[in-house]
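One protein chain is absent from this view; the other protein chains keep their places.
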Amino acid sequence: MQVVLGPNRYGKAETRLVRVVRDGDVHHLKDVNVSTSLSGEMEQVHLTGDNAAVLPTDTQKNTVYAFAKKHGLRQIEDFALLLAAHFVDTQPTIHHARVEIEEYLWRRLPERGHSFVRDGTEVRTCLVHHDRDGRSTVVSGLKDLVVLNSTGSEFHGFLQDGYTTLRPTTDRVLATAVTARWRHARPPADYGPSHARVRQDLLDAFAGTHSLSLQQTLYAMGERALTGGPGLCEIRFAMPNRHHFLVDLAPFGLDNDNEVYYAADRPYGLIEGSVLREDAPDAGFAWE
Amino acid sequence: MQVVLGPNRYGKAETRLVRVVRDGDVHHLKDVNVSTSLSGEMEQVHLTGDNAAVLPTDTQKNTVYAFAKKHGLRQIEDFALLLAAHFVDTQPTIHHARVEIEEYLWRRLPERGHSFVRDGTEVRTCLVHHDRDGRSTVVSGLKDLVVLNSTGSEFHGFLQDGYTTLRPTTDRVLATAVTARWRHARPPADYGPSHARVRQDLLDAFAGTHSLSLQQTLYAMGERALTGGPGLCEIRFAMPNRHHFLVDLAPFGLDNDNEVYYAADRPYGLIEGSVLREDAPDAGFAWE
Amino acid sequence: MQVVLGPNRYGKAETRLVRVVRDGDVHHLKDVNVSTSLSGEMEQVHLTGDNAAVLPTDTQKNTVYAFAKKHGLRQIEDFALLLAAHFVDTQPTIHHARVEIEEYLWRRLPERGHSFVRDGTEVRTCLVHHDRDGRSTVVSGLKDLVVLNSTGSEFHGFLQDGYTTLRPTTDRVLATAVTARWRHARPPADYGPSHARVRQDLLDAFAGTHSLSLQQTLYAMGERALTGGPGLCEIRFAMPNRHHFLVDLAPFGLDNDNEVYYAADRPYGLIEGSVLREDAPDAGFAWE
Partner (left out) sequence: MQVVLGPNRYGKAETRLVRVVRDGDVHHLKDVNVSTSLSGEMEQVHLTGDNAAVLPTDTQKNTVYAFAKKHGLRQIEDFALLLAAHFVDTQPTIHHARVEIEEYLWRRLPERGHSFVRDGTEVRTCLVHHDRDGRSTVVSGLKDLVVLNSTGSEFHGFLQDGYTTLRPTTDRVLATAVTARWRHARPPADYGPSHARVRQDLLDAFAGTHSLSLQQTLYAMGERALTGGPGLCEIRFAMPNRHHFLVDLAPFGLDNDNEVYYAADRPYGLIEGSVLREDAPDAGFAWE
């Protein structure tokens, strides 16, 4: 039997970088987690351990820090593109680079120039690819945006089989932690305002949709993100249904008119879906 | 050899409760995690498995939900006191109750009555005791309040021995996740505003202290909390020093003038300390 | 602009199931975590919230429990196949089912019939697909198999650029947490022995390979798994390089001849790769 090497990549994951920019007494903070991953002429390192084509993951980490100094770090998408292009353009054995960045958000304290407090559980994300044919792709996104509607959500009219015990409801709590990732038809002038706009559209659609199912809410959020401003051609979601079960208080002689809930951990519903423009260009390796 | 039963307690940990109160179209949300723990005449259950003195942890859980309906849930300290007193007052075999509550914070979306987004990593906490002699204690607190000063922090003049390699610095990043717990000399009229006041004082002191050590910052925070408003007699802190190490960019021909940092995970400094009024009454079992 | 629904699926994630089988006084334990995910005629639920085609995730959970009773649960791959086929075969609106199972391992205590202790951090996994055209795929695997070689690992001869500071080494610690997933050319008679054989081959190859790079070790493990027994046609790995850095003890007048290491958390190398038979059949949706 003949055995061969299949698809592979290697890199440095989770390089934690904080950059401080001083604008007089006012400081600006960027707090990111960078994962780089390279592929190319990697047969020999796998077959014989010959590292001649391998740029060490330690060097990738150093490059992340050095680039934050040399080139600055404003929008994570731009920083990721810079890194990805660098690896491919400077090392002939590297044919493809993948860079993923998480950004943690901080809020400057009022009337303080250099004091900050972490702002929410939410994380801004991006995933960038660049190959030696000069093709680049950018996926922007966010995760752990935790939202809840305390009414305005129903669930009924579903399929029933011999294993169905769930009763329909016309008023329930709907809660989720949104993971959303999107790509632009063409790059926006600035990824910052584009991100803020999409995020706001997602919140507006989540809050503004009278929901008959979490899928309907997901689609409404995607539609709003695509039509609420210029540029997006596709958006993908993963939304766990963080169940809030109404507690049965009847044994204690109490009503429970949608007031007291048990917030469950596991199991949970998990809704995944994508919304795209009919004319969305091919994604290539963007999502990989 | 004679073997005996020592101190013991049992209870239901982490009962997750969400309560929604509808004020017309405007909803109010409380999202808490309640842990109850009871002790008393528990010799027999340990020695022979006779459960006659045991109020099941399942019943404790039910009580949490039923009380949220019957009595409402405004300030976690009041709800914890109510629960603790209930267990001790209604079961002769239960001599002491301990109730710990975490509260997760949500922010209502602007112009939305019933849509919420999780507000930060920070958690509000309380720890309450009540015994059959009618003694009650209340500890209020918060945890995971993540803060960072990007300048205004020094560290030098420390002890040196044969294992010291650290170099002194006059400008570093100071970051921590504050856990603070405090008790009042006498109960405040309302635990809500008291908590908000202490939290703000902690932030003000963290941001406003030019720090020569994290201990100095801790003490300044405690002093401010004790003197910034009425009522506190003691505050205790646990503050990990979330190290941000300046990356050495010299090998790449680059300066690094307090701009690019590596945010480390482990190991980390851990500073624990308390600040109290000289005339603080005895804490009893408050902190246990 | 026309917006359309793209690929989507929904299901119940992380249904925790423990099954006890009594063979006289000797009990057998299966401890699993089942995630089911369905897709099919889901346009209406997304566009209008009409749930007529939706089998609730709650029903999926019930089915998992009922099937564990009705059909038993021996090998996770067989149980997953049974579930996947059931959803597709009984609901015309469901065209495709994906079932993922994690199994946690327990060891019966010696000379005890019904007492068990959790056996390691390692998790056995499977991922199964079934569609209405009758196509089924099975991926078996494991994760969190944590292994370490305290010698027999080198790293040198790598690319150097202006950001390289790493020094070559001819003796280092090599540690990783193996995630491996594989598919068979044709189904084995019994997935249990097949899993045990592959696991042993992975350990043997990890331990028996004098390693010039983690990639070389990965390939050797894959090759051994494919050639060490019948049936596998492809195996995929994700192996974080859990760095153990030699501590510089020179400032304290001490040598450190590969004796004292700092076990780092982040960043870490991440090596991903696959090994396959040249004649491996097309994987279809097996890995999705």
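Details
A, B and C label the chains in the order they appear, each numbered from 1.
Rule of thumb we're sticking to: contacts are C-beta pairs under 8 Å (C-beta built on N, C-alpha and C of every residue); 3 or more make two chains touch, one makes a residue touch a chain.
A quick note: this is a predicted structure, and the numbers were derived from the prediction, not measured.
Among the residues C:47, C:159, C:185 or C:249, only C:249 touches the chain that is left out of the figure.
From the options B:136, B:200, B:241 or B:258, the residue with contact to the unseen chain in the full assembly is B:241. For the options C:1, C:66 or C:196, the residue in contact with the chain missing from this view is C:66.
Against the chain not displayed here, subunit A makes contact via residues 162-163, 165, 251-252, 265-266.
Listed for subunit C, the residues touching the missing chain in the whole complex are 16-22, 27, 29, 31, 62, 65-66, 68-70, 106, 109, 112, 114-121, 145-152, 173, 203, 206-208, 244, 247, 249, 251-252, 254-256, 258-265. Contact residues of subunit B toward the unshown chain are 1-16, 35, 37, 42, 45-59, 61-63, 66, 90-91, 93, 154-161, 163-166, 211-216, 218-219, 222-223, 226-227, 234, 236, 240-241, 266-279.
In the analysis below, only the chains that are shown with their structure count from here on.
For the pair subunit A and subunit C, the fraction of shared interface numbers is greater than half, so the two copies use mostly the same residues to meet. Summarising the inter-chain layout, the chain whose CA centre lies farthest from the centre of subunit C is B.
Superposing the C-alpha atoms of subunit B onto subunit C requires a rotation of 180 degrees, rounded to the nearest 5. Ranked by how close its C-alpha mean sits to the mean of all protein C-alpha atoms, the top chain is A. Separating the CA-averaged centres of subunit A and subunit B is a span of 31 Å. Remark: subunit A and subunit C have CA centroids separated by 23 Å (rounded to whole angstrom). For subunit C, the set of residues that touch two or more other chains comprises 163, 165, 266.
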